[in-house]
Structure formats: structure tokens, C-alpha cells
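Mind having a look at this structure? Questions to follow.
In this view, the complex is presented without one of its protein chains, the others remaining in place.
The letters A, B and C name the chains in turn, as written, and every chain counts its residues from 1.
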Amino acid sequence: MEHFLNKMLEKNRAKCQFGDVADYIPGLDRADKNNLGLCIMRTDGTVQRVGDYDVKFTIQSVSKPVTLMLAILDNGVDHVFSKVGMEPTGDAFNSIKKLETCDTHKPFNPMINAGAIATTALVKGRDAQDKFRRLLEFFRKICENDTLDIDEEIYRGEKETGNKNRAMGYFMKGEGYIDGDLEDALDVYFKQCSILVTAEDMARLGLFLARGGILSNGERVVSEHVAKIAKTLMVTCGMYDGSGEFALMVGVPSKSGVGGGICSVVPGRMGVGIFGPSLDKKGNSIGGYSLLKDLSQELSLSIF
Amino acid sequence: MEHFLNKMLEKNRAKCQFGDVADYIPGLDRADKNNLGLCIMRTDGTVQRVGDYDVKFTIQSVSKPVTLMLAILDNGVDHVFSKVGMEPTGDAFNSIKKLETCDTHKPFNPMINAGAIATTALVKGRDAQDKFRRLLEFFRKICENDTLDIDEEIYRGEKETGNKNRAMGYFMKGEGYIDGDLEDALDVYFKQCSILVTAEDMARLGLFLARGGILSNGERVVSEHVAKIAKTLMVTCGMYDGSGEFALMVGVPSKSGVGGGICSVVPGRMGVGIFGPSLDKKGNSIGGYSLLKDLSQELSLSIF
Amino acid sequence: MEHFLNKMLEKNRAKCQFGDVADYIPGLDRADKNNLGLCIMRTDGTVQRVGDYDVKFTIQSVSKPVTLMLAILDNGVDHVFSKVGMEPTGDAFNSIKKLETCDTHKPFNPMINAGAIATTALVKGRDAQDKFRRLLEFFRKICENDTLDIDEEIYRGEKETGNKNRAMGYFMKGEGYIDGDLEDALDVYFKQCSILVTAEDMARLGLFLARGGILSNGERVVSEHVAKIAKTLMVTCGMYDGSGEFALMVGVPSKSGVGGGICSVVPGRMGVGIFGPSLDKKGNSIGGYSLLKDLSQELSLSIF
Partner (left out) sequence: MEHFLNKMLEKNRAKCQFGDVADYIPGLDRADKNNLGLCIMRTDGTVQRVGDYDVKFTIQSVSKPVTLMLAILDNGVDHVFSKVGMEPTGDAFNSIKKLETCDTHKPFNPMINAGAIATTALVKGRDAQDKFRRLLEFFRKICENDTLDIDEEIYRGEKETGNKNRAMGYFMKGEGYIDGDLEDALDVYFKQCSILVTAEDMARLGLFLARGGILSNGERVVSEHVAKIAKTLMVTCGMYDGSGEFALMVGVPSKSGVGGGICSVVPGRMGVGIFGPSLDKKGNSIGGYSLLKDLSQELSLSIF
């Protein structure tokens, strides 16, 4: 199996040259665009790791489904979805125009920046620090990795260059979709984007969802229903404005980030973690996408 | 089972009063808003029919995945998706603005009007009549119902009031996404929207997709891959701009139409046909949606 | 004076190389991008002609204020402005999105394509031919040139490639802003865009408006109020989505066309006609714009 995965990985590594490493946040551009790593964790306990599976990168948007789950635990499903919608947008992940042009002015879903800022604002805590502490703890628990922490340089970069996220935040605040202090919420948002992970952590997160919200020690952290919400939104909105094509080509709930990570979930079977910082135009790992396409075909992963 | 389904149907029939029958096409408004019908056809051959399962209505947008499949049979996957995209839009099904504002000016997916006009234009035939003859034959085959035909009054109504569809058609023609005669394509499009069906026909269509493209006599009509394309697009874009919520609430590939029909597919298990002409604001059957939500929970239908 | 104008013209002819001749309509691209012509007609009867003032070109959008005036004569101010608005759009002249996104779905003003199609549809006549005959007669009268006629090749090109105009037409028909036969209205629209004129004709049109609606023989053709409507809309919307800058830089009511023509009006003083087919990115004559800027400064033409 490892040999077979290695072959597929090397074949797809060649695609990395056709993409580019994200550079709009200082620090992100340090990544090596030829990196490609894969980790598969099955519900039967077997694990495969190939390529650059242990290179650290910032989680970026892959954090969004996790934060959504904590927001739901803290507030309930109904309250969360009174502040954020459930619909794909057809626009780029950092687009602001639909906040103005749609009837409700509500962020469309928790997988785009606007919606994720809204869910982050719902995480409970005394202050920004306490909120992030709780959120980081939740990430550590679900990824079963107590050493997870943020990359300080990238966090500062996010914060300094995050003016469009700030713009969305204030727009939503003006429309009543953000309660409490916005700068606090943005600070927590920037921090969670900056959590350092590996493809292995991503696979663990995928496995958690593949098991419907249960850790490898059998502990249930979120209900099956909440895990299903996360997985469903990953299908319809998880791969930016390329989610529709991805559903056709790969067909498994997945979330990508501009750090190059992808977390994929094959319900009942496995979690798949990818690292490949060379991105296509929509912000998805170009080698990772292609590798998942091959994997999906070879291992019949599509849920459709 | 029939008793149980009847109870659920009657419970949800009460919701029909909160919606409205479509009236923008002359003829559509003849429907009785309290109608609600359900038909379930399982891969094991069992069939259940309750409520107004045998009332005829026009198929409207539920035709879209069928036309897509014939367009693919006629032209191949690659050619079809060079003329239409695969992404959800976040806009109403008859919206034109994204054709202008997106980079490629390509219709976003085959489940909205613009994209469906583009796929209809791809159906082969000597002329409009021949094209529609082939399309109708294809519908009859897949729905296993040789008596399917159009409602002449509604077809004429569609044609007379179809100026926005015409607008989208000409815009796409100007951008090179429609080859051949546009008025012919629109004529075929209006005709296929006007095909009269029942909830039973919808269930048969769902069953066909649930079996991956195979008729009840075992004949394969489209490949598993093509059936998967249809099902995937039904998940991401099948319920208009309410597809995301529907995926969370029901979680099965489905396509609705403003005639009140819904075709749902539970892969490997069953096809579900709904008729309920009272619509919610997004154009989905209000009683049908609610009934599917109950069914999904009771029978554990969600694919996520 | 002629010497001074010649010097200014030659200075600005150098700018023509930085633009491009329109090529989206077959036939338009035959123009010589180095052509630049100017004609000034004063209310005191003096006339100056320099450069390529006698080269023929199609009037294109410069026809829009003329058609507006005939539509008003035929229908009255109130009826015309129930079908078209008075506001600048900030979008390109051939953009369709505002028709959908604005509350009323009404074309914004008569100087963009959508609005001009709506005003053309208001010109009275038994059929398309009769409507265009009346319109051409009106152009001939106002430009005081009985030989005006259309360029058949460009008319056919407009008609064949006019799919976006057709799209706007059908959208407006769907919204009730076009009564009567749309294809007829489009045919008249394409024909009036194809009328062949020279810079001298443009100056004559400008002079007519500068005199508040009066021909050189003293005959009043439209009321002062109607002439004022045309001039005002030329200021706010006449130079495509560059109208605001043009008002600052030149400051006189003007209308440009992608054939390279500009008609400028200095109320009470003069009409200015320009021909310069090399266009800037917004569709305005690049040499003509620059020449008008110089003229405005040298002769203190700005109305502000």
C-alpha cells in the first residue's frame, strides 16, 4: 500500500510546478512549492504516511469546520445558523459583495471568511485570549495532538494584512451578525488560521469526522448530527469556489486552506490529510487536489 | 409502511398552506396548493404510493439532470463542461448577473436556467423538432413511461413569457457558449420544461439514478460515471439557492421544479418522487421539502 | 484660427497610437487609427474644419441623444422616462447586470445600450422600416444633411454580433420596459448605429443643441426643454463610464461613439464634431478626448 501511495504521490508532485505558493500573508511564502505529503488514517486503526507528511504549515481555512463545531457546542445549532447561512456562494472565499447584495446581508456559509469570522465570534470565553485558549484546546483534542500551537510570525502577518477580513467583520457587525467585540473576534480568527499542523494532523481531523465525532479512544466529542453538519458544508462549500468541481472529481467532504492543507473525510472509512503548498487559482493545493482525484478513483472514495 | 408514510404525508400536507403555487407561467397556477403526493421505489422492487402521487404536473427544472445526461451521451463529458460549469452560484435559478460578472462568462452549472439552456442546445438532432423528439424519448426511457408528453398550454405559456431565459440565451450565444440556432434550443428547452409527469415518474427517475444508470429491466442507459455527475450536481445545485440547507436537512441528491416536483436519489437504495405545488420563496415544494426532511430522519437517508 | 486648430490637432494626433480601433463589429476595424478630424460650428455662423473632418464613420452611440429626442417628440417626456431612467450607472455601456440588480429593473439612462434600445423601441411607425425611415429623416433634419444613410456592411455586422444587445432587450421586455416587437426595435437600433457621418455632421448636431433645438434656418425642431434634457444626460452619462472625468477635464455636454465620433455642445456658443477612431479602454476617441481637453482650456469652454 505504502508503495502504491508513494507512486501516486510522486506522479502528482510533478503538478506542483504549475501552481504557486500563497504570498499575500508575510511568512506563507517561505513554503517549498515542491512539497507534497499525504497521510491516511483508517477507522480500523491503520495509518499510511508518504512524502512530506511531517512538514509543518499553517492550517488556515481548514480550521473553519473545527471552529464551526465549537461554536455549535457553545451556542447550539439554531443560534449559530441565525448568524451564518448554509449556502454556497459562487464567489471567492474573501469576497464581500454578497454581504451587501443578498437580502439578509447574512454571511452565506461558515466555510468562507465572512462566515468563519461570524462563527469565531460565537466561541465563548472571558476575552480574546480565553476564547483562543478554548479553541486551541478543542483543536488539540480533535487532532489528538497536544503540541499544536500557532506560528507567531504568520499570526502577526495575518493581523497586519487582514484589512479585508476586518472590512467584512465591520460590515457584519453593522448588520447585527457579530455580537461582542469585533477586534477580539478577529484576533481569535487570525490566531486559529495560524495554527501549525502537518498532513498527519489533517488526517486525524478527517478520521474524527469519518467516525462521526468520535476520538480514537472512543470518546464522543460532538454529536453525529454536528459532525454531519461539518461534513455536508465541506462538500458544498469546502473547496472555495471550486467545490462543485471537486465534488464531481473527488466526491468526499473536504476542506482546503491556502497554507496548502486539505482535510478529507471518507465517512465510516478514513481521514485523509494532505500538504501541498503550491496552489491553483482558486486557492486549493494543486498537487493535493490531483492526488485526491487519483486516490478517489483508485480506492472508490466518492460518496455519490 | 404505507400507513407510516401516509401519516407523515398528512402531517406535512398542513405546511402547504404556507407556500404558494407558481403563477409566472400561465397554466401553472391551475395547481391545487393542498396537493401532496409521494412515491418511493426501492432497488429491491418494492413500491409505495401515498397521497396525490398520480396527479400530473409539469416537470420544469427536474428535467435538467436528464437533459444533462443526454447532452453528455451526445457530446461527451469534456465537451459539455466546456459549455457549462460545475459550481453552485448562490443566486436565484433565473439570475443573469453572474454570466456577466464572472471571468469566463460561462453558465455556472447545468441545474440553473442558463446552464440548462446551454445543455439543451447540445442535444443532437436535425432540427428543433427532432431534438425534442430524441429528448422526449430519452425521458420516456429513463422514467419507463411511454406515455410522457408535454402540456401544450404550459409550453406556449413558457414560450410567451420566457423573455429572461431568452436574455440569458443571447448573452451566452454572444459569449460563445451556445452553438447553432438559439431559438431552436429555447424551443426545446421550453418543451422539456412542459413534460407532464407524476410523483411516480419522479420516483422512477430517482430509482434509475439510485441504480447508477440502470433501468428496472437491467439495461444500462448511462455509465455509472455519468449518473454520478448528475447526482453530485443535484447535491450541490439541485434545490436552487436552497441547496446548501437541503443538503444539511435532507442530505440526498435531489432536484426540484416550480411545478412542485422533487426527484430524490438515495444511492443504492431508492428513488423518491414528490409532488407538492405549493412552493417556498426559493421555488421548492414546501410540503415536499418538509416531508423529505422527516423521511430522511426516519429512514436515515443522508449520504453524509 | 484654422492654423491654431491645426497645430492642436496635429499635437493630439500623436496620441492616437496609444489607443485601438474597435473591432468587435465586423467592418469597424477598417478605420485608420491615425485619423483625427475636427469641425467647429459657431452660433454666429463661422465654421472651422481641420484634419480628417470629412472622413465617413458610423455614428454608433452618438445617435443616442438624437433618438431620445425623437422618442420624446413621439411620446412625451413622462412616458419616455417611465421606460428609461436618468441616472449614470458607473458600469460599462453594454453591461446587463444593473438591469437585474436594481430595484426597478429599469434601464438606467438613455445613453447606455439598454436605455437606448428602450428609447428606440418608443419611436413611432407602422413597422421597423417605417420607424427607421422616420428616425433617419430626423437625423437628416437635425444634422442638416439629406444624404445621411447607413453603412450596410456594418449594419449587418451589428445585427449578426448583437447578441448582448438582444439579451438586454429581452430582459427589458420581460420586465415590461419594451412594448411592441423587440426584434423590430433591435433592427432599428442596429440601423441607427450604422448611420454614416463625418465630424462636420457631428458639429452640426452639436450646434443644433447649442442653439437649444433650432436649425440654422431658425426652425425650432425640439423645445428648449427637450434640448436641455439631451445636453444634461450628455454631461452625466455621455462619455460612457468616463463621463465624470470628462466633465472635470473638458466640461461640455458630449456624446461619444465607438466609431470614433464625439459630438460636443457649448451652449449658446458652438457645436464641436470630432472623428478619431482610435479608442481608449472606455470606448472614447483617445485623440478626440485629448483634443477637446486642449480646446476646452484654450477657449474656456467648461460650463462649470
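Observations on the model:
Here is the rule we go by: a residue touches a chain if its C-beta (ideal position, glycine included) is under 8 Å from a C-beta of that chain, and two chains touch if they have at least 3 such contacts.
Please read all numbers here as calculations on a predicted model, not as lab measurements.
Shown chains touched by the undisplayed chain in the intact complex: A, C.
Taking the complete complex into account, C:Pro88 is the one of C:Pro88, C:Gly157, C:Gly174 or C:Gly271 that touches the chain left out. Checked against the hidden chain, the listed residues A:Ala22, A:Leu70 or A:Ile96 yield one contact partner: A:Ile96. Of the options A:Leu136, A:Ala167 or A:Leu196, the residue whose C-beta touches the omitted chain is A:Ala167.
Touching residues on subunit C toward the chain that is not drawn are 85-91, 98, 102, 108-109, 228-229, 231-233, 235-237, 241-245, 247-248, 251, 253, 267, 302-304.
Residues 95-97, 99-101, 161, 163-164, 166-171, 173-174 are the ones on subunit A that touch the missing chain.
Simple rule for what comes next: only the chains that are shown with their structure count from here on.
Here subunit B and subunit C face each other with the same set of residues for the most part; over half of the interface numbers are shared between them. Note: the chain lying farthest from subunit C is A, by mean C-alpha position.
Here the largest set of C-beta contact pairs joins the chains A-B. Between subunit A and subunit C the centroid-to-centroid distance comes to 53 Å (mean Cα coordinates, whole Å). Remark: subunit A and subunit B have CA centroids separated by 32 Å (rounded to whole angstrom).
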